[in-house]
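A single protein chain has been omitted; all remaining protein chains appear in their positions.
All chains are identified by letter, namely A and B, in their written order; residue positions are counted from 1 within each chain.
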Amino acid sequence: MNVLLAVLWKDLVSEWRTRDRIVSMLLFSILVVVVFHFALPADASQLLQTGAAGLLWVAYLFASVLGLNRAFALELENEALSGLALAPADRGWIFLGKAAANALLLFLVQAVTALAFALAFDVGLGAVALRFAVVMALGALGLSSVGTLFAAVAVRTRYREVMLPLLLLPVMIPILLGAVRASAALLEHGTLPSAELRLLVVADVAFLIVSFVLFEYVLDE
Amino acid sequence: MTDAAIAARGLEKRFGPVAALRGIDLDVPVATTLAVLGPNGAGKSTLLRLVAGLARPSAGTLRVGNPSDDRRRTRGRVGYLAHASFLYPALTARENLIFAARLYGVLDPRRRAAELLEAQGLAAVADRPAGGFSRGMAQRLAIARGLVHDPSIVLLDEPYTGLDRAAAHALTGRLRELRAAGRTLVLVTHELSRACELADRAIVLARGRIVHAAEGPGLALDTLERAYLASVESAA
Partner (left out) sequence: MQAGVLDRAAANLRTPSLWALLALSGLYAVAVLTAPEDAVQGVIQKILYVHPACAFAAYLGFGLTALGGALYLWRDDEQYDRLALASAEVGVVFCTLVILTGPIWARGTWGRWWSWDPRLTVTLLLWFVYLAYLLLRSFTEGSTRAARFAAVYGIAGVLAIPLNYFAIDLFGGRAIHPENLGRGSLGAGMGFPFALGMVTVLLAFFHLLARRLELEGLRAHDAFAEPALRSGPARAEGSWPT
């Protein structure tokens, strides 16, 4: 438990000092939103109302991949990852610390991007803000848990940046589906559908447990 | 074998078809210092990584520390100083040490960090980010990090690299202190003089095998030097 907090603190402090990931994730995700503006047809207001959730989550997905890659690139400097592997600590806690840091950063990026999106495209978020945040958080948790596991693997392969999305995306679909549909329902009729919520929670829990257990093997040689 | 801190029998490490280590039989008694010498590529670092637990043997047996301890506990008893420093450049020296201390479950990490900073002469730069450190300072910090949990077995891979006279002198002093405190040390070094200065026993590795072992009178510098050159030549 101590180790979890230590790792979380270390990641957040490093991030605060360099602001490396947060800036690039934010910039990237807002850029994606801007690109959507140009990529969609001129009279896209209808499309935006119904497709807003999907567009946002695509932006979130890409931003999270970016952030996850950098999170472990940092650990490779000075072989810090080996430093973690040497510790007598239970590696599951190290995993949770990193996943928590990643989730927090992602959530921050999600919030700011959602705000920017709402402002830029005049999409009403105010009424559903809190529940929207819950969906974002659940999505961020799921993405970060299995994302952290896969990033630890991907970063030690030959094409590290490319490897992570290849590994992550097919596996991410349940979370993406649940989050997009829940968000869309919120934006459209202001209701939070229980089926989607259940899917998100189940997927989150399943991925969290599996990643927690499997991380042990990822730090070895 | 049971009272040795480190014991290896027929230890082998392969990377694909290449054998980095073969047929290593070794006993390192508790509270002794072993120097590991040899030309580049001989397998010295590989041996250390195996003992540290960062790599698994391809064949043979290797026991480190107490046989009744599980892997995690053994990790807690070993301190490893590699070529890489394991430091986080964005964190200050103090923060790096506090983090390492917390990782190893050290009680009162702050005090321990302060102690080590003092001992390594880094108190003045304690709150500067480690990324800005000179080679020598980074090395000293890495040494502090390696010792943060007061390990009973200390593995050092060419620790003198990058140290100036004064720092090297300080390190030698530190190693002597550790010896006196009953720690088991394994020191990989290029310099035979260090081996003679600090070790109780020395082995020479060449092409993955132990080609010479020396202790006592065999550790006089000129004797060792001759034996070293002869054994490495014949292995080539």
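The rule is short, and it goes like this: a residue touches a chain if its C-beta (ideal position, glycine included) is under 8 Å from a C-beta of that chain, and two chains touch if they have at least 3 such contacts.
Note that the coordinates shown come from a computational prediction; the quantities given were computed from them, not determined experimentally.
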Out of B:V28, B:L50, B:I153 or B:L185, only one touches the absent chain, namely B:L50
Sort through B:D27, B:D69, B:D150 or B:E197 and give me the one touching the missing partner chain.
B:D69
Can you name the residues of subunit A that touch the chain not displayed here?
146, 149-150, 153, 156-159, 163, 166-167, 169-171, 173-174, 177-178, 181, 195-196, 199, 202-203, 206-207, 210-211, 214, 217-218, 220-221
If you put the missing chain back, which residues of subunit B would it touch?
9-10, 12, 14-17, 19, 22-23, 50, 53, 56-65, 67, 69, 71, 74
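Note that only the chains that are shown with their structure count from here on.
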Averaging only over C-alpha atoms, locate the centres of subunit A and subunit B and give their separation in whole Å.
39
What part of subunit B is in contact with subunit A in the complex they form?
52-56, 72-76, 78, 80, 82, 84-91, 95, 99-100, 102-105, 129, 145
If we count contacts the way the header does, which residues on subunit A are in touch with subunit B in the complex?
2-3, 5-7, 9-10, 13-14, 17-18, 74, 77-80, 82-90, 220-221
